[in-house]
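All remarks here apply to the structure that follows.
Up next, chain A:
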Amino acid sequence: MSETTTPVSEFAFSMKGISKTFGSVAANEEIDFEVRKGEIHALLGENGSGKSTLMNILSGIYQPDSGTVFVGGERKVFHSPKDSIQCGIGMVYQHFMLAEPLTAAENISVSTGGFFVHHKKESAAIRAFSEKYGMEIDPDKLTNQLSVSEKQTVEILKVLYRGARILVLDEPTAVLTPQEIRALFRVLRKMRDGGCSIVFISHKLNEVMELCDRVTVLRKGRSIETCDIKDIDAYELVEKMVGRKVDLSINRPIPKEDCKECLRIESLSLRDPDGYVKVNAASFTLNHGEILGVAGLAGSGQKELCEAIAGIAPVESGRIIFEGNDIAGKSPREIIRMGVSMSFIPEDRLGMGLVASMDITENILLKDYSFQPGVFLKTAPVREKAERIVKELEISTPGVHHPVRKLSGGNIQKVILGREIHLSPKLLITAYAVRGLDINSSYTIYNLLNEQKMKDVAILYIGEDLDVLLELCDRIMVLCAGEVTGIVDARSTTKEEIGQMMSGTRYEELKGGVDYVSNH
Partner candidate 1 sequence: MFQITKRDELPTWQGVLIRIGSILAGVLLASFIIAILGFDPVKTFAALIGGSFGSSSALINTVTIAIPLAITALGLAIAFRMKFWNIGGEGQIIMGCVFATFVSHNMPASTPGVVLILLMGVAGFLGGAIWALIPGLFRVYLRTNETLFTLMMNYIALCIVQYLHFVLWRDPAAKGFPKIKAIQEQAHLPMLFGVHIGFIVAIVLGVLVFLLIRKTKLGFEIRVVGESAPTANYAGINVRQVMLTGVILSGGIVGLAGMVKLAGAVYTLSPSITGNAGFTAIVIAWLSNLSAPIMLVVSVLIAALEQGSQVIQIKLNVPSAVAAVIQGLILMSALGGEFFLRYRIVRRKREQSKSQKGDA
Partner candidate 2 sequence: MKKVLALVLTTVMLAGSMILAGGCSGTDTKATTEGTTTGGAETTAAGGAETTAASGDVLKVGILYISPKDDGGYSQAHAEGMAEAVAALGDKIQVFELENIDDTDAQATSAAIDNLVNEGCTLIFTTSYGYMEPTAAAAEKYPDVKFCHCSGYTRNDTNLDTYFGQIESARYLAGIVAGLTTKTNKLGYVAAFPIPECIRGINAYTLGAKSVNPDVTVSVVWTNTWFDMDAEKAAAESLLATGVDVMAQHQDSPAAITAAESAGAYAIGYDLTYAGAPKAYLTAPLWNWGTYYTYKIQQVLDGQWKVENYWGGMKEGVVKLDTLSSLVPDAAKTAVEAVQKDVTEQGNAYVFKGPIKDQTGAVKVKEGESLSYDDQMSMMWFVDGVIGEIPTT
């Protein structure tokens, strides 16, 4: 199907035989990827499967080592993102690129070029344009006053407004509530019906199944399968992504009957260094042998809550009672010694919890050395421990003296979690433990957590994926803007309920009365 024979193509664009290597790593190998006009096409693959590279080639950021890109049947060579944009390709990234002090309209019209800006005219045009696709946005609002979903809308509008007919959306739902996701899907469908082509990148299979028309699966830099969504189910998709059969159900042991209370938070409030309230009068309890999940949009106070319990962030008011003692105001080291362990995986994985340039042994030493007597470090016993952790958690590394910076994301997270578990904590706080991990590693970590739970460890699990929270946890606490909007039984609640609480609806309002789920 070359350009010469079919100048008018059924495809919006097609990428043929794309290869791209970085050093010795082949990020893309002979990938074929074709998207039809007027379809929503899912691009699936685990981290490192080559999705980002492929999309960066489409957007002109990278040039392929070999292979060709056709747009509308015509062969194109993109030297820079500008060339790609001129071909009507628009990217909507996970991280927004908006000029904060400008209004929504200004951000949108800036991208169309031209020297002068006609505020009123532009604003009206944008309003009309957005209504066409069923998007709700006030063009005159300042960008820094927009909510996350509104910012995303602006990003999409920005791309559409400069005439893009091909949209690439990179994990657009990661920052949205279920309600907002539904609204987004409506817009995307409208765009499709208007003839746009959409590439939809997501980790969430149910969304893909619901929204998309066709799907292409990448694995290890190769395209494995392209087919209609209606011809495939989620299990098959996972199998294709991972390369083998995977059991998607998480085993959830029933907590023991007579578990004692481990942690009690009483109207805890705290601010960040800039003075913004991050946690507002939060109260909850956590028992030994229980996993309490925490759901909430990114930045709802999860990090600050964890840090307060670990003694890192100062508490403004309220009490943190751990096994009967108020630990608010104690130093992190005292809290560690009492048996509180925290593994917090930030976005960059290495920002807190690990020292990137140090090896596995030294990173495990990080939590152990202060227990050693004397002035000198003793590494020998820790080395054994490191070897044990590497073995138990199947961390793939050339050795315990390998710098953690050179490990893959999953292995890095296993090092952190392994270290924390091996301190035999009474309370284990784990945030985003499976962030960015492939499915297999994720399940290893779920199993580890369940093991700990059965050892009577109290676990506070801060999660991102609602499906996982629903399957793994015993109870789920929902945070919104630093406030606890509800605590529900994970076995009986629904995603819908949690979604509403995530967006600020209190459980009481939801149920029309006070009906907190009591402790077991």
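On how the list was made: all candidates are chains of the complex that A comes from, given by their letters.
Just so it is clear, a residue touches a chain if its C-beta (ideal position, glycine included) is under 8 Å from a C-beta of that chain, and two chains touch if they have at least 3 such contacts; residues count from 1.
Keep in mind it's a predicted model, so treat the numbers as computed, not measured.
Trainee: With chain A shown on its own, which candidate in 1 or 2 touches it within the complex?
Mentor: Only one candidate touches chain A in this complex, namely 1.
Trainee: Within their complex, state which residues of chain A touch candidate 1.
Mentor: 22-23, 27, 47-53, 55-56, 61-63, 79-82, 93, 95, 97, 310-312, 331-336, 342, 344, 350-358, 362, 365-367, 369-370, 372, 375-377
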